[in-house]
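Remarks on the structure that follows.
In this view, the complex is presented without one of its protein chains, the others remaining in place.
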Amino acid sequence: MYELLAQVMKFLLIGLIYYFLYNFLKLMVLDLYEERRSSDETDYCLRCEDGREFPIRRVTTIGRAKDSDIVIDDPYLSSKHAMIYRRGKRLIIQDLKSTNGTYINGRRIKKPVALKEKDVITMGSRKFTFLRREARGLERGSDL
Amino acid sequence: MDSREEAIYNRSLAAMALVGFLSFLLLSAYRKPLDFLPFYGAIAFLTVVFVGYFFTGWILANSDKFLLLLSSFLAQLGLIMLCRINPELFKRQVIFFAIGVAFFILVSFFTKYLLRLELAPFFYWVATAALLILPLLFGVEKGGAKNWLVFDGFTFQPSELAKITFAFYLAGALKNGRITSLPRMATEILAVVGLLALSKDLGGAMLFYFTALIVIFVATSRADILAVGGGLSAILGVLGYYLFDHVKVRIEAWLNPWQDVPGRGYQIAQSLFAIAEGGYFGTGLGLGRPDFIPAVATDFIFSAFAEEFGFLGAAAVVLMYFLLVYRGIRIALRLQKNFDILLAVGHTVMFGMQIFTIIGGVIKLIPVTGVTLPFMSYGGSSMVMSFASLGVLNGLWQRALEDEDDDEA
């Protein structure tokens, strides 16, 4: 009698164990998904003259359009003005054929240009500084 | 917390309770006459789980439920096997589990709030060494290794606590991303490993050694140390083979257990017979023969589990341990300070290596070394200290989340 019970029960128990495992695997997948989203960000940002900071992602679009990553309400900007994207370790800025153009350190760019820290980007009447985001208490001692 | 995650946790908790009730009810019918001890034990166990689960949620807002639930589930599977093997051990293990959960909460708290002050690594090294010397001086031998302390009837295995202090030592010594003095560090680590080898705790010696090696690599990125350390371990292994009989016996039993089944191959052969008997779905709870396996309540509990729950059950357990390791790594990746990261990595690696060593050992992938399977094996020190380890990870996790909150504020 016990034997029969145990035989039946073993399938049930294995099923439950796997159900439990499945739940935790799902949690892991959720974790990883979140991880991916956050790893979309880079260590850099654009700081506006008024002090606001816009984080730069893997691909960041700038313009008046509401679906831009950095929305700037300025009549001198085009709706899709410029784009910053990552190529290997560098971040590249490209002008999207805007009416008034994009300037790096006062010079208008025609082709995509790699950004360096503290570059000043001018779009329309706005000036932005390209900066590394504050590293917070991280890696001070390491030999990076 | 995300409501979606919350729902998943609640479902898992329900599944866990169901596994517990079903198997312990079944076990109540196992012995004649009907004995409800397993069932009462299960109620006590599940009460501890629920209280622990909600209490940590209450006092630590962001407590990592993943760690606590997964480890409790593994502990439950271990308890099911123990109850079936020896009800006496089962009773005590339930108590150990309760103490373990208490330690988990305490250590989480402690790590979160108090360990902001980092003591000098040397202090931790002294603590580790002292913990390992004690049993050599006053200890008793159990299962071939002299690493037990006895205070009137209450036994304790200091090497389990030493795992935690050792991880602190490594994190402290390496937090600057470089080794201040390689000879000194090598001496310190080898001294610890040597102490373990002296007490014939080979599994422990291996664990400490490889953990140190990996944490050093993580901190310094120095592949050369990794290579030299790996080479040295091979040399030490060969030396051990020729110098110590018990090393030789284990390696020969691994290479060819069938040559001398009644003698040196006995343990591993019995373990393999058990796993073979299980098949895919197992023999069913209570229908295997764990009494054939030596040290079945401690080192070889995985084999007994594999016999009665089959390949599928065994694979699920391996995956669950993997998820624990995954969670540890994830916590490490979310931390900001070197010390914290290395501490989390140290605990995770110690933990993961231990699991790999013992499961790999009982299935004959690698030679058997007598270490316990965290949460499943019988043993108070192992249970409590494994939970304490998780507590450290959980505390660090609190810190990671707190730091992130600070940043956003």
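Note that the chains take the letters A and B in the order they are written out, and that residue 1 is the start of every chain.
We take it that a residue touches a chain if its C-beta (ideal position, glycine included) is under 8 Å from a C-beta of that chain, and two chains touch if they have at least 3 such contacts.
Note that contacts and distances are computed from a predicted model.
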item: From "Branched-chain amino acid ABC transporter permease", "Sarcosine oxidase subunit alpha family protein", "Penicillin-binding protein A" or "Glutamyl-tRNA(Gln) amidotransferase subunit A", the hidden chain's UniProt protein name; value: "Penicillin-binding protein A"
item: Chain not shown: contacting residue from B:272, B:285, B:301 or B:390; value: B:272
item: Touching residue (missing chain; options B:16, B:89, B:105 or B:314); value: B:314
item: Omitted-chain contact residue, chosen from B:341, B:368, B:383 or B:400; value: B:341
item: Of B:50, B:244 or B:292, the one touching the omitted chain in the full complex; value: B:292
item: Where the missing chain touches subunit B, by residue; value: 177, 214, 217-219, 221, 258, 261-262, 269-270, 272-273, 275-277, 279-280, 289, 292, 311, 314-315, 318-319, 321-322, 325-326, 329, 332-333, 338, 341, 345, 348-349, 352, 356, 359-360, 363, 365
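We take it that only the chains that are shown with their structure count from here on.
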item: Euclidean distance of C-alpha centroids - subunit A vs subunit B, Å; value: 38
item: Touch list for subunit B against partner subunit A, complex; value: 2, 4-5, 8-9, 11-12, 15-16, 18-19, 22-23, 26, 29-30, 66, 69-70, 73, 77, 175-178, 281-287, 308-310, 312-313, 316, 319-320, 323, 326, 330, 336-338, 403, 407
item: Subunit A to subunit B touching residues, read off their complex; value: 2-3, 5-7, 9-14, 16-21, 23-28, 30-31, 35, 136-139, 141-143
